[in-house]
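With one protein chain removed, the remaining protein chains of the complex are shown where they sit.
Each chain carries a letter (A, B, C, D and E) given by its place in the written order, and its residues are counted from 1.
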Amino acid sequence: MFDLVTLGEAMIRLAAPHGESLESATNLEMRSAGAEANVAVVLARMGYRTSWISRLPDDPLGRRIAGDLRRHGVDTSAVAWAAGGRTGLYFLEQAPPPRGVTVYYDRGGSAFSALDPDRIDWAPVRQSRWAHTTGITPALGEACARAAVRFLAEARAAGVPTSLDVNHRRKLWDAKRARATLEPLLEGINVVIAAQEDAREVFDLQGSPPDLAERLRERVRAGAAVVTAGSEGAYLADDDAVYGEPAIPGVEVDPIGRGDAFAAGLIWGALEGDLCAGLRYGVALASLSQTFWGDVPWVTRQEVLGLLTSRSAKPER
Amino acid sequence: MFDLVTLGEAMIRLAAPHGESLESATNLEMRSAGAEANVAVVLARMGYRTSWISRLPDDPLGRRIAGDLRRHGVDTSAVAWAAGGRTGLYFLEQAPPPRGVTVYYDRGGSAFSALDPDRIDWAPVRQSRWAHTTGITPALGEACARAAVRFLAEARAAGVPTSLDVNHRRKLWDAKRARATLEPLLEGINVVIAAQEDAREVFDLQGSPPDLAERLRERVRAGAAVVTAGSEGAYLADDDAVYGEPAIPGVEVDPIGRGDAFAAGLIWGALEGDLCAGLRYGVALASLSQTFWGDVPWVTRQEVLGLLTSRSAKPER
Amino acid sequence: MFDLVTLGEAMIRLAAPHGESLESATNLEMRSAGAEANVAVVLARMGYRTSWISRLPDDPLGRRIAGDLRRHGVDTSAVAWAAGGRTGLYFLEQAPPPRGVTVYYDRGGSAFSALDPDRIDWAPVRQSRWAHTTGITPALGEACARAAVRFLAEARAAGVPTSLDVNHRRKLWDAKRARATLEPLLEGINVVIAAQEDAREVFDLQGSPPDLAERLRERVRAGAAVVTAGSEGAYLADDDAVYGEPAIPGVEVDPIGRGDAFAAGLIWGALEGDLCAGLRYGVALASLSQTFWGDVPWVTRQEVLGLLTSRSAKPER
Amino acid sequence: MFDLVTLGEAMIRLAAPHGESLESATNLEMRSAGAEANVAVVLARMGYRTSWISRLPDDPLGRRIAGDLRRHGVDTSAVAWAAGGRTGLYFLEQAPPPRGVTVYYDRGGSAFSALDPDRIDWAPVRQSRWAHTTGITPALGEACARAAVRFLAEARAAGVPTSLDVNHRRKLWDAKRARATLEPLLEGINVVIAAQEDAREVFDLQGSPPDLAERLRERVRAGAAVVTAGSEGAYLADDDAVYGEPAIPGVEVDPIGRGDAFAAGLIWGALEGDLCAGLRYGVALASLSQTFWGDVPWVTRQEVLGLLTSRSAKPER
Amino acid sequence: MFDLVTLGEAMIRLAAPHGESLESATNLEMRSAGAEANVAVVLARMGYRTSWISRLPDDPLGRRIAGDLRRHGVDTSAVAWAAGGRTGLYFLEQAPPPRGVTVYYDRGGSAFSALDPDRIDWAPVRQSRWAHTTGITPALGEACARAAVRFLAEARAAGVPTSLDVNHRRKLWDAKRARATLEPLLEGINVVIAAQEDAREVFDLQGSPPDLAERLRERVRAGAAVVTAGSEGAYLADDDAVYGEPAIPGVEVDPIGRGDAFAAGLIWGALEGDLCAGLRYGVALASLSQTFWGDVPWVTRQEVLGLLTSRSAKPER
Partner (left out) sequence: MFDLVTLGEAMIRLAAPHGESLESATNLEMRSAGAEANVAVVLARMGYRTSWISRLPDDPLGRRIAGDLRRHGVDTSAVAWAAGGRTGLYFLEQAPPPRGVTVYYDRGGSAFSALDPDRIDWAPVRQSRWAHTTGITPALGEACARAAVRFLAEARAAGVPTSLDVNHRRKLWDAKRARATLEPLLEGINVVIAAQEDAREVFDLQGSPPDLAERLRERVRAGAAVVTAGSEGAYLADDDAVYGEPAIPGVEVDPIGRGDAFAAGLIWGALEGDLCAGLRYGVALASLSQTFWGDVPWVTRQEVLGLLTSRSAKPER
């Protein structure tokens, strides 16, 4: 029995040191990363039982990814191990303005992209209290798109509520294809999450972030829609109303994974039966996440709750 | 259901870089380490279900240790989390001859040393196919000694076979006290393991390594006794005979944990019902272990079996 | 003959790299640190003869600390070397908001905490022009509290002026116990220093920083009281008036030790017979200190004076 | 045939890590650097054929410098290799306010400072579309001053347009000597570049940055004069008018080389026959340059043009 | 005009630190590497004009590789820049016995593997004094095999002598396929080089190393054949005789690239018209190469000649 099951690819992330480029770096920092894996990690850290469904090659990099997830407490027994194939990679340069973050994907031909939905063990979906995936999964190819459909269908059949984070990746597909694939997928989903620029670009919506939340919910016929708006905070639209939660200011050390941390917070609230609490957990986790190198915040449930209580962090000695 | 359960303390290991001392180093490398934890890690890497019983403070260093074990696949749900207490540490300098390895323990007052055997959940012992601990555990204080007694008693009561690695630590107690504590403990154990110098010093035995194995078995009334003799290999004495297995030559990068890797190999054999195979697994794992920084060999079952098949390692490209 | 003698514990400081936590770090940066040792270091760097009274184990970490102080010119011949005991440690995570700095002490059972005031050679106190300690020392246990009393008594008996930095450590004791111990200690001290939050919490004072300075002086019957107020600057109250000095803006690389640098500046002024100059030295040293990793600013007297002259730092090539 | 030829010294740059000083650092980061070499590197990265005239010792550090330039595409066949002599060095501490950047030159007696203008092969100057040097070169001694004169004379004789970046270095000479040497040198130069403080200090000019540009042009009888004013941007005065270009805001990781990147941008414009475009390239390259460790921006022509188009940098994934 | 032109793929090499595995490493060291590129680098370092024909994606990793070659002096103007495609990678673990070196290729789908021989500019082949490639190139796919054929044909048509290093890669193809492809390719080649195990496995030859050299020459109808035999040295068979050269003992820091360094030495001899001298250069370069991390020896011609003169290396101060 799990509290959360997620489906998605995880990659090896290879980052140039701060101040260097991939042309100049002599060492790359290696970590594991992937939107749905990140969500499973964060909720495992919060004390929930989480399972991650994926496919990895049975080689050192594949084992590395599974180990990195287990370290945080994620159950990896639903990972399908491929005899061949490669591990998806992404190369990363982080820089302050005017450069910003640049991601170079090298994930084509990965073991995950070649998964066969009929050979995945979907049992954990049926044994879970919540199921989550993102718009990245169907963007990875036809097999992955079918896996996402199957994942959500298995959940619905078992009465397991679902969420999907749109997470539009311009380097993987364009907005038109994303919309054509995601719209049918989102129908009937319990919670859909989108950054405001994705809501605009993929679903052709307009308006302020709270408006976007409301229109997104209608457009995709989701139970609830959440739109994130960076430093402006996040907005949740459900049957009754639109709720807003301001962002918690912080200093950005590494922005990657901030959205996944937010999504994890939202699901945390959903597991407690309170999506508004989820908004608060989300903004707290997002603000904490950006202060860590790598995609995931190495925090405890107590630290998140502490931040929400105090909204301040004084050195204590 | 587990294949192996172990009881013991794990520490944070802080090592000076090669060529430096603790006086000169500006950075210390941080890992998790502990004899019984190492054994659980190695068998998890070999594909077995392993559980580790211990006690850790609920702070970053305690969580770090549990995460490091989970990463390799060890089940940590039997760890007791202490509200207070500290994490045991050891500082390490590694140097070639004439200096060698120097370990500085700073483990007094650890959360493990204050464990209460009556508040430990011993269920995993009864649900396991093998139970293992070492002579370090009873050396850590009276509470730990009682825990070791209880651990072995629980195993015997449930018909779970047991092993104990003598692992004499001169910095924790002297040979006389070690013997007084260990002898009663060892009686009835299925497999006892000792380095030849420990067999001599703690149990006052004499003779060549195979002789020592035979006499150790008699002395402690164990089912089988194994004596390791460094580059000479290892010897197993059971009811019938003494079996020897030569060491597999290799280059020492970090000797710490080599004995634990050997013990893990022996238990692997035991789980397959073939202690002689265990000797072979043990010498292979010991030889591989020393080529890795840290206490554990990051190898797969396939790599161990490959080494035993070929006993050679050619670069293949 | 010394210009300054200080009494206190120094620890090994083990810090996670920026962007990492103690759970995720693979290397910890190692330095020496301790409030009173830091003050002695800074004044030695300013060209004064300083001595540090303490107790350390005669092992690599103890020797490391003494060497780190000598490097800056501090005389360590008054250190008592313990045959056993451990070196106090602190683990450190530094992060920007909303996380901030987190210190994990592991100093229980240190050689310093077990010092015997009767076996310390107090001669350097009597041969010094100034004596300084902090509220941390009596917080470390009964023996340390007695040592602090003795240290101040030796100074007074020899006519050596004294200062004490309140330095309240919530992780060591609560405000009530701190007050009960510190109040009698502070009576008759020449200069008492407190952060504004400590003035409020420990001595139950109220008002603006300059008010706090005035009331603190009265409360503890010190010759002068100094209250530091972060970016607002520092305030000195003596018989005649309250003097304020604005902080010098700067960017925080590592805030630890900023208060000790300020205290050193104040004593520098005192040694020149001008506490108001000391306020200026203090804000300059505090501003410089935060730009260095570690507890102490690696600056020269000339650089401090240069900053006070120009209050600007232009690259010159 | 080259697009650009530059004359100047390059040094090995040895930088303390961020947060450390040269007194505390245990490792120094090593790179190659030199104002005229940096300009050649940036233009090579922009796709131009560039040649660098210099003199280096035939030892590992000399070879290192030549290799570092070749890596970016600079032609180093005009480097004169000295049998003896040393490589110029500079030691560097970077710190945020109130400390700032400190450069310690150790370039006396370098192979470059002992060059003989008559033994340099000046052919590349005559085969180039543009020739550039800086005020640092004549500051390095009498031989270097003669080389600068010869370099500019060769260019003029061949009808190759020239530029000179004043780059006043207070640690090498004072303003009076700089002016006496540079004024005759600058006469007839096509483009002269000066930071506003250099325009004031060396040429005793007054007024706002655009005024300074106009007056500098008159004073040195250059075809055009450019004055840079940090965050205020840069101003170009030619026969007709004064043109201004605002700076592009960014975060400073390492300010060294920002001026060289600007000069490279200006020459890029000049090579395209449009100095106003050069102002834009210059502010873009300067803003990008400061986000990289080391003296040069590891960017492509496309990234510079992209910044000018968007003046924004969003993470794209 | 070039002294040497080579054809082949270069990859980004990502190596785990010594003592770590790819599962445990947190940083990977990044370098450029590729058999034919290595040969061009070594001969450029020896003072020869070398050109490298290849295909790279126009992205940071592709530019990195070209820059790394230029750094040593290799001309990269014959590189074809691909708008898409990926850069080939290889992951590396180095360990002492019993583990040894493990290479994990991730080079499928690289820009090089998709090269179109008709769109390569073969002019440098015709303008060169020697042309070299290896058996790796045709192993990378049908297009690469055609490119290798074309490369050798262009050379022959222009009267440029050729060499090929067999370099059998078991992870890319099996011996049977290698032989079927290589045999026709080798016919008429001037110098063929093979490790003794490749001579045995690919060409099914038998005998001692000198025998293998003789038989290899006959089998492939090459002008000369060289067989390398590790610590036994190398053997050259030409029309007249078989010549042997003992290896120069050394300590292995990184064995990768040793064979390429040997091949470069052989070609150096060939360019001097003395293949026997080439044997000596080869064993010297191979012995030096293994003492450097990475695929290439950072030595000078003088250092190689010095080693051959003294065959000893005493510290000189």
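Just so it is clear, a residue touches a chain if its C-beta (ideal position, glycine included) is under 8 Å from a C-beta of that chain, and two chains touch if they have at least 3 such contacts.
As the structure is a prediction and not an experimental result, all values here were calculated from the model.
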Partner chains on view for the chain not depicted: B, C, D, E
Of B:21, B:127 or B:300, the residue in touch with the unshown chain: B:21
Selected from E:2, E:203, E:262 or E:298 as touching the chain missing from the view: E:298
On chain D, residues whose C-beta touches the chain left out of the figure: 14, 21-23, 25-31, 59-61, 63-64, 67, 86, 89, 91, 93, 104, 106, 108-109
Contact footprint on chain B, counting only the chain that is left out: 18-21, 23-24, 95-103, 105, 169-171, 255
Residues in chain C touching the chain absent from view: 63, 67-68, 70-73, 300
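Basically, only the chains that are shown with their structure count from here on.
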Chains in simultaneous contact with chain C and chain E: A, B, D
Same-interface partner of C-D, chosen from the options A-B, A-E or A-C, over half of the pairs matching: A-C
Residue-number overlap at the chain D/chain E interface, same or different (half cut): same
Farthest chain (mean CA position) relative to chain B: D
Of all residues in chain B, the ones touching two or more other chains: 26, 63, 67
